[in-house]
Structures are given as structure tokens and as C-alpha cells.
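Structure, as C-alpha cells:
One chain of protein is taken out of this complex; the other chains stay put.
Letters A and B mark the chains as written, and numbering starts fresh at 1 in each.
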Amino acid sequence: MELNQLTAHELLEKLKSKEICSRTILLSLSQRIEKTDPKVKAYVRNQGPVKFAPQDEAFGELNGLPVTIKDNICTSGLNTECCSKILRGFRPPYDATVIDKLKKAGAQIFPLKANMDEFAFGSSTENSFFGPTANPWKLDCVPGGSSGGSAAAVASDEAIWALGSDTGGSIRQPASFCGVVGLKPTYGRVSRYGLIAFASSLDQIGPLTKDVEDSALLCGLISGYDPQDSTSINQSVPDYTKSLTGDIKGLKIGIPKEYFVEGLDPEVKSVIEEAIDKLKSLGAVIKQVSLPHTEYAVPVYYIIATAEASSNLARFDGVQYGYRAQADNLLQMYKETRAEGFGQEAKRRILLGTFALSHGYYDAYYLRALKVRSLIKQDFDRVFQEFDCIVAPTSPTAAFKIGERTEDPLKMYLSDIYTISVNLAGIPAISVPCGFTKQGLPVGLQIMAKPFDEEMLFKTAYAYEQNTDWHKIKPKL
Amino acid sequence: MAIDKETIKHVAHLARIDLQPNELDKLSANLQDILGFIDKLSSLDVEKVSPTSHILPISNVLREDEPRTSLTPEKALENAPSKKGSFFSVPKVIE
Partner (left out) sequence: MIYETVIGLEVHLQLNTKTKAFCGCSTDFGKPPNSNVCPVCLGFPGSLPVYNRQALNSAIKLALAFNCRIQEHTKFDRKNYFYPDLPKNYQISQYDLPLSRNGYLDIFTNGSPKRIGITRIHLEEDAGKLIHEDAVSLVDFNRTGIPLMEIVSEPDLSHPQEAFDYLTNLKNIIEYLDISDCDMEKGSLRCDANISLRPAGVKELGVKTELKNMNSFKGVKDALTFEVERQTKILEAKETMVQETRLWDVEQGITVTMRTKEGAKDYRYFPDPDLTVFVIGKELIEPVKATLPELPYDKMQRLMKTYALTEYDAKILVASKKDAEFAEVCMQEYPGKDKKEIANWLIGPLMAEANLRKEQLHTLKLDRKELINLIGFVQRQEISHLSAKTVLTQMLDTGKSAQALIKEGNLEQISNTDALAQVIETVINENAKSVGDFKAGKVNALMYLVGQVMKKSSGKANPKVVGDLIKQRLS
């Protein structure tokens, strides 16, 4: 096996014993990228000439192990453009807190950024200014989104592991589509400082990895209190690798009936049911539960997320950074910069969000959505009083064809139907590979737990993973 | 809730986005669809439900009044599309 095919924990063993050095890992990755990325297009080429130069000294826990970063996480000295024209050439003068933490742990920030839907607006990575990423399992399919670049890079061994961001499923859904492990931590667990905001009350950075152990490892490295983020929780971070026991005997797992209704692809359904049987065979107690407000999650999300986005994205106006249209007065400069700088989906969401907050509509839309959000949160609270975790499909379908849903935004929005509630409730959730459709497309199993109980996710996911081989199957490229 | 083109034009102005006529047609149709779907929410009785704008049960997050290093003007203006001396420069403001 080539080095780029190994997991992070396998490579860390080799780095520790000095069997290899970070230079050889980088070399292996760059060769792989040269060979397969013209097909996958997981990385964006917006940096100008890129140097794959390993840092001089390997140190810390990670000994120079490279990490791939989504294009919406600020990396000083590397362009961070959210795959949008409006942030063209933006080089942040600072690192996001997660980058800072990773660097201090000895990580090497991979010099190419991962592709994504513009400003994380999308579920397919088709909304990138730099063009779509392909699904490594089937190149005419989407990798999911918005962290499609991160997921595809990990799936195609073009990355060891990667960071993505998840506002309504943007880590879990592409992880599911690409057959990798994707974790959305509890809101407040990982600092958002330096994550270019889409919807501040929902966004969370998380890992995309080849297996559960890597997920636990990377989650541990990026988690923790950050005094620069008012919404980060001052609570100690457990050693997540200790949850990797493989023992889930007696675990109480709820299966929400609202996630198994019309719209769920029958093939996906049977793969998920098999996975649930597997968990049962491992000693878990499985019982059906109800999350009655599930059907309202998508509409609530598209009000709250777009309202926040409309305000968060107001700063992209051509004054301080990024793209500016030429105009002889300020108002025209604003309007043309934003007309030319934002793609269709960004405009759609900004307009929807602006409308939801505008005079006369606030109560009917925004305020009502915040109230229904409370109901959705209460659904989960109720179930977690009795259950350790909830298991469901990550997405109603496997990866769909590139271009299939671009003309129907509403249909695109509904592909997040199983992931959105988790963000609204602020709870953690993980997607792990659990099988394939007949077409050979991966399917992901979603596990959700109560706030700050990532350990439960790792424990359950690890037990499942260690008793299946799905994560070991790689796409042929 | 129906949303007409005039409303979209007004909203686009608030958001400072110039819309081409064909874009306006398309976006109107899209938003009409989406808002139709969102109307699902109006069937719920939320009279007695309190809104959740913050999911975390934390409050009073404050920082001490201690200075931190600022950026140099050079660094602050590094990404500027247009500058004059140490100022950001923008086209003339017309009210």
C-alpha cells in the first residue's frame, strides 16, 4: 500500500518510529493528486504556484502529518476564498483557531484547499466558482456537499484526512456519498473563529476521515474552548480515542420513524436496515422512536440559515478585500460587485434571508422559525432522556448525477432532510460507511447523540466499523 | 405567501445586488416555490413556544479589557482592491 492510502493513525505510528518522514507522505499525496485529481477535482487551484515543501522540523503529536482544509477555513498565507469569485485572491492575515491548534500539534496544512459549494451553499459541490468535484466512486455523480472536496479527497486517497464544515449536513452528507467518516461535533465544541460564517448559529467545523479512529483523533485535536469565540463552550475535552472500545452491549438505540418515510430510497433503506441489524447483533437494544417535528426541519432551516447568511455575507462588498466591480459611485459598486461576485445559489439565499428579516415579515418567518426550532430541539431532548443515541440514514439517497438537481433548488434542499435537524438542535452526529447501492455508490449510517456526547458517537461507530469492512473498500480511479 | 417581483426588487436593493431581468424572473419563481414550501410552518401552533436564537445554555461571555496587538496598516490593507496611503478607498458616496 502507498502511504497516501493509509489512515492518519497508521501513518502516525510510522512517523513515530521514524520509519517514514512527512516529506514522503507529501510526495505520495502529490503524486496521487497529479494522477487522479484531474478526474476528481477535489482541490481548487487558486493558490498560484504551490510548494509541497514539508516543514523543516517534525514535532508534536502529528510530526508533520498533512491535513487538508476546506476553502472556507482561514489559513494565513493561503488563499481562502469560499470557492466564490467575490473572495478572489483573499489571503487572511490570520489562522482560524482550528488551524492554529493543528499547527501547534505539529500538523502540516496542506497547501491546496478543498473544493466546496460557494460559501457552503449547497449539497453537491456544484455551486463552486471553480467548477464541480466528481464523486470518486462514479465520476458523473456529485460527491455531496458542501464539503464535497474534503470528502472526495479523503475517499480518493488524495488526502490523509480533512476538515470540513457542517451547517445542515455539509460534512455528513458528502461523507455518506463518498464512503468516508464525517463528524459534525456539538455546537460550541469546536471554535468557529476563522470559519467564514454561513449561518453562525448552526455552523460547526468537523473532520472527514478514512475511519472512526482518525475521526476521534482529529476531533480531539480541534476541540476545546476558545476565548475568541463567544459561542465556544468552556468544557474539557475528553480523550476520544478511549471511547474506541468496540463494546456496545446494552446500548439503547432509537430509530426515528420519521426518517423512514416516503422519499427514502428503497435501496438505501435496506442498506440501513442491515446496518441496524448489525448493531443489534452487537448487543445494542433497538427501539423505534419519534421525532414528530422532523418534517418542519427543512423549512425552519432555510429561514434561519438564509437570514443569518444574508447578514453574514453583507461584508462582501468590494471595500476591503476580494473582488470589486468598477463603478463611479458607491451604490453601483456595491450592487455590481455583489451581482458579479456571487453565484446563483448565493444570491437566492441572500434574497430569501433578506426577505425573511425584512419589515413586516420578521414575525411570520424568522420568529416563527426560531419557535419551531425550539420544538425540534425538544423532540431530541425527549428521546435522549431514554436513549443513548439515535440511528438513521444520513441521506435519503446515494449520490445523484451531476446537474440532476441544479435546476430545482427545492429538490436540492430536500437532500438534507435527515441531517438538518441535528444542526438545529445543536447536537453531534457522525456518518459512517455502511454499504453500497447496486450501482456501487456508498451509503452512510448516521448516528446522533446528546450534546457533548461525541464519545457515544465514536463508541457506537467504532463498534460498527470494526465488525464490518465497508471502510476498507476503495474506489477504483 | 406570495412574493411579487416588486418585493424581490426591493429585497435585492436592500441586499445591494443588481439583478438582470432574466435573473429576476428565475429568482422570483424559485423563491415563490421555496416560500410555498416554507408555508408549511404556518400550520403549527407556536403561540406558547419561546424562540431559540441560541442553542447553547450559556450567557455573559465577556473578555477582559486588555489590549492585544493590532494589525499593521500594511497588513490591514494587504487585500484592499483600492487604497490611498493608509486608507481604504471607495467610489464616491452618493446618498
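Note that contacts are C-beta pairs under 8 Å (C-beta built on N, C-alpha and C of every residue); 3 or more make two chains touch, one makes a residue touch a chain.
Just so it is clear, the model here is predicted, and its values are computed rather than measured.
Between the chain not shown and the residues A:Lys16, A:Lys242, A:Arg315 or A:Lys401, the one that touches is A:Arg315. Taking the complete complex into account, A:Pro93 is the one of A:Pro93, A:Pro238 or A:Pro292 that touches the chain left out.
Taking the whole complex into account, chain A touches the unshown chain at residues 73-74, 80, 82, 87, 90, 92-94, 96, 192-197, 199-201, 227-231, 307-308, 310-311, 314-317, 319-321, 328, 330, 334, 354, 357-359, 362, 366.
Taking the whole complex into account, chain B touches the unshown chain at residues 14, 16, 53-54, 56, 58-73, 76-77, 82, 84-93, 95.
The rule is simple: only the chains that are shown with their structure count from here on.
Chain A and chain B have Cα centroids separated by 23 Å. Put simply, chain A touches chain B in their complex at residues 89-91, 93, 187-188, 201, 227, 230-231, 233, 295-296, 298-300, 302-303, 310, 314, 317-324, 327-336, 338-339, 342, 344, 347-348, 350-352, 354-355, 358, 364-365, 367-375, 377, 409-410, 413, 424-426.
Within the complex, the chain B residues that touch chain A are 1, 3, 7-8, 10-12, 14-20, 23, 27, 30-31, 33-35, 37-38, 40-42, 44, 46, 49-56, 58, 61, 63, 71, 75-76, 78-82, 88, 90-94.
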